[in-house]
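One protein chain is absent from this view; the other protein chains keep their places.
Showing chain A:
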Amino acid sequence: MSIEEDQGTARALHALLHETTVPPSRADIGEAVRQGRRAERRRRGAAATAAVLAVLGVVGATTAVLGRSGEARPEPARPTPVVSPGPVGTVTAEVETVPVTVTDRTLECKISPLTLPAETLQVHVRGIDPTGRFVVGAAAIMADRRPRSADGWYVLWDRKTPTLFKVPNPARLGAAVVNAEGVVAGTGNDNPGNGMVREFGWVYRNGQVQRLPMLPGYDAAHVAAITEQGDVVGHAYRLPPEGEMRGGGGAVPVRWRADGSGGPWPLSTPENGGSPVGVTRDGTVVGRHGFDKIRIWRPDGTTADLQMPPGIVRTAGWHVSGDWVAGYVAASDAQSPTPLMRWNIHTGTMYVYPNIDSQGNLGMAVTSTGRTIVSTPEDGFLLVEPDGSVGRLPTPPGAEDWPRKVDANVISDNGLLVGSAYLGPSASEGTGDYTWQCGG
């Protein structure tokens, strides 16, 4: 077989494998967690942990520190944060179903190649500011084939001009976020060398990377979002004792203020904690509690859980902008469809799109105007307009044969999307990086 035949066959096979319909998965993440916990419990042989391990979602509220044999140990001394200690309230949403039709309609967007620094081979864009001026992404330099946060190289674009910077001790997971002032925040990892990960927050401002301080009494932190004012929001947590998998303690939402007032400042008591994902226009922090609940922490110090609307048993929010939260809902605990939803936290209306199944995919974002992009395994990346119309991102030149290999999961308020497109198995780098300007 000649090289040309080889490549032609590879392209045909690639298209077939990517386009063939696959039956929906019945795998159960909750069951995997339950089994994993049981195995962990068996290993530790600690009967005292049984009650904690048996129920999904209660780990975040666990504050006891358990030793190898299950005995309680005193928690490390720490100052008690001053926040509202009241009970967790509820916030409601009124569901409005939007029966959109997903067609092959392609959006009218201006596509431009993304300029990379000279030493950069590829990037994975992670964040964009609402104005579209600043974009941040993880970079692969030199011989690295794929961009990874773990390499610590990041690119910050200011009006399409890139600057490469290095974060010492980077974390492999976690977002990089940027605001309209060009301040970038992300998560690092001290990695104490015993297989553990000890995360910390960092900020890149004026060409300098600075480590964010820890919440007193806590030894790890994870960054989720940055506000227009430069406040960084994330959560603090404690590592488990040496040699233990469990027992570190739940996540406490925190805010590092940019006004010089110190911090981080806890947003709730540990009992009312959770993991933030973003901040709304009025300063309300939106996040997760357990696996299937949206929890909010208000500027007045109160905490509330989103009450499940009728017919919905779990929901998750993954991106926040303006008054909007983008995420998905599910009608059952099993592997039921997880249609896209966008919830206006100000009006309380939750728009659910039953024909757009995210299949649990986290690749979604919303603008302050309510435009939503979502990655669906079936239909690729879709842009859902507030009026319910749905369109696909156009494929850049040179990638015509690979229509569903576009990966652009950041969008600004003025309709700038940034991401990559697959160029096929014969391309030297595999993907190219682009911007799509889709409306204003």
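The rule is simple: contacts are C-beta pairs under 8 Å (C-beta built on N, C-alpha and C of every residue); 3 or more make two chains touch, one makes a residue touch a chain; residues count from 1.
What we mean here is this: contacts and distances are computed from a predicted model.
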Omitted chain (choose from "RNA polymerase sigma24 factor", "ABC transporter permease", "TusE/DsrC/DsvC family sulfur relay protein" or "Formate dehydrogenase O alpha subunit protein") - UniProt protein name: "RNA polymerase sigma24 factor"
Residue among A:288, A:342 or A:392 touching the omitted chain: A:288
From A:20, A:206 or A:261, residue that would touch the chain that is not displayed: A:20
Touch with the omitted chain, as defined above, among A:120, A:179, A:227 or A:275: A:275
Chain A, residues in touch with the chain not shown (by the definition above): 1, 5-6, 8-20, 22-29, 31-33, 35-37, 39-40, 59-60, 62, 145, 148, 150, 172-173, 189, 191, 195-197, 220, 222, 235, 237-240, 245-251, 275, 288, 291, 359-363, 377, 422, 425, 430
